[in-house]
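Missing here is one protein chain; the remaining ones are kept as they sit in the complex.
Up next is chain A:
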Amino acid sequence: MSVIVNPNDKLIGLVDGNNFYVSCERVFRPDLIGKPVAVLSNNDGCLVSRSQEIKDLGIKMGVPAFQIQHLVKQHHIHLLSSNYSLYADLSARMMSVLETFTPTVEVYSIDEAFLDFTDVYACRQDPIAYAKQIKETVQRQVGIPVCVGLGPTKTLAKLANFAAKKWQQTGGVLNLSDQTRREKLMKIVPVDDVWGIGRQLSKQLNPLGIYTVWDLAQQSPQKMQQRFSVVMARTIMELNGISCLDLETIVPDKQQIVCSRSFSRKLTTLQELSPAMAEFACRASEKLRQQHSVTGCATAFLRTNPFAEHEPQYQRAASQKLHYPSQDSRIIAGIVQQLLKEIYRPGYSYQKCGVQLSQIQSHTAPEQLDLFDSQQTLESPQLMQTLDQINRRFPKGIAIATTKIDQTWKPKAENLSQRYTTDWRELVTVYCH
């Protein structure tokens, strides 16, 4: 049977890494292939990525690690701390491989990207063969298994990807350009699996007799827009093959940068909090410089553990506008220390603190210099550039002194793998024996 494709239809793909974090770990740990592996969130808290073997054991996403301790022993589960340097690097590699298949790529998250194949002749000719080639190339070159979903809209591509992941018979590749196939699938997929619907919305849809994706696709977009929102109307149109969402290929710079962590132990004194705050300020400034931006406003916040109900609770935040937008670690860290002194109250056990930078704008030509402003005298883009260069070659090589006073607050990462791809000292070992 040949599929008749309207030449005006778009052809959108969604490529998504399978169990991305676990797959990243397995690239350098072939011994973990076929074994139950999960990656934990910051501070070794909850499961954020699960291998198929873990899913088969019925262990749910987001479960706290301590709740499955008995299963860990019983099934020899490998629980790993999250190694974001590794995941970010492999993600960038995956995206750059995807760019060889179409010039139009929207990096949607660390492990998924939308690709526009509308004008890619080879893909139009044989979408499945092209998608398989993508899957094989990413697997071979980067080592990450992916699934590819295709469809005339982003929402359908996402649905196709969902189905390709769920049903092994697809071989990890599915095209939903064909209407009959689309109808068949939509009738068996619950509505909460549609991109943007989720469990909360589906609770409101079920009383209206909408249980499957097909039920939703049959609704009138206008009526549903009145009842819900324009987003809902768009979703319905997209499910019917009418493209309403374009690919966003230009990544906007982040408008807010937040750096915060939960502590491995409770901190009570200003002396303990200060190094953590200084580190967050430096990291936030570094991120700011990476996107060539400056910030106009810095915020410091801290809080106690909201789950420790018997302990006194306190949370507070404060902000300060900068005289001149800056990206200098020293200036930002200095302001954050002042803010910390303002919001800190003795007598509480703090569990988390952090820094937020806002009013971010791109770093263009400096404004007219002000002869008498001390902040500007201190400001040194060259120094910051040098600092970043040194730290790229020798990670954490240079830091503001405050950050090194006390590092015992650092979140737990007891099972952290090496930074195989971003640090010369941590390369994977290959054996000649």
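Throughout what follows, a contact is a pair of C-beta atoms (placed from the backbone, for glycine too) under 8 Å apart; a residue touches a chain by one contact, two chains touch by 3 or more; residues count from 1.
Just so it is clear, contacts and distances are computed from a predicted model.
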Of the listed "Cytochrome b6", "Peptidase S24/S26A/S26B, conserved region", "Monovalent cation/H+ antiporter subunit D family protein" or "ABC transporter substrate-binding protein", the name UniProt assigns to the chain that isn't shown is "Peptidase S24/S26A/S26B, conserved region"
Of A:57, A:189 or A:317, which residue touches the hidden chain?
A:317
Missing-chain contact among A:293, A:356, A:403 or A:417 belongs to A:356
Using the touch definition up top, pick the residue from A:56, A:126, A:183 or A:342 that touches the left-out chain.
A:342
Of the listed residues A:177, A:219, A:403 or A:421, which contacts the missing chain in the full complex?
A:421
Candidates A:142, A:186, A:332 or A:400 - the one touching the absent chain:
A:142
May I ask which residue of A:219, A:299 or A:403 touches the chain that does not appear here?
A:299
Suppose we count only contacts with the excluded chain; which residues of chain A make the list?
28, 30-31, 33, 92-94, 96-97, 140-143, 254, 256, 258, 260, 297, 299, 301, 303, 315-323, 338-339, 342-343, 356, 358, 367-368, 370, 372-373, 420-421, 424, 427-433
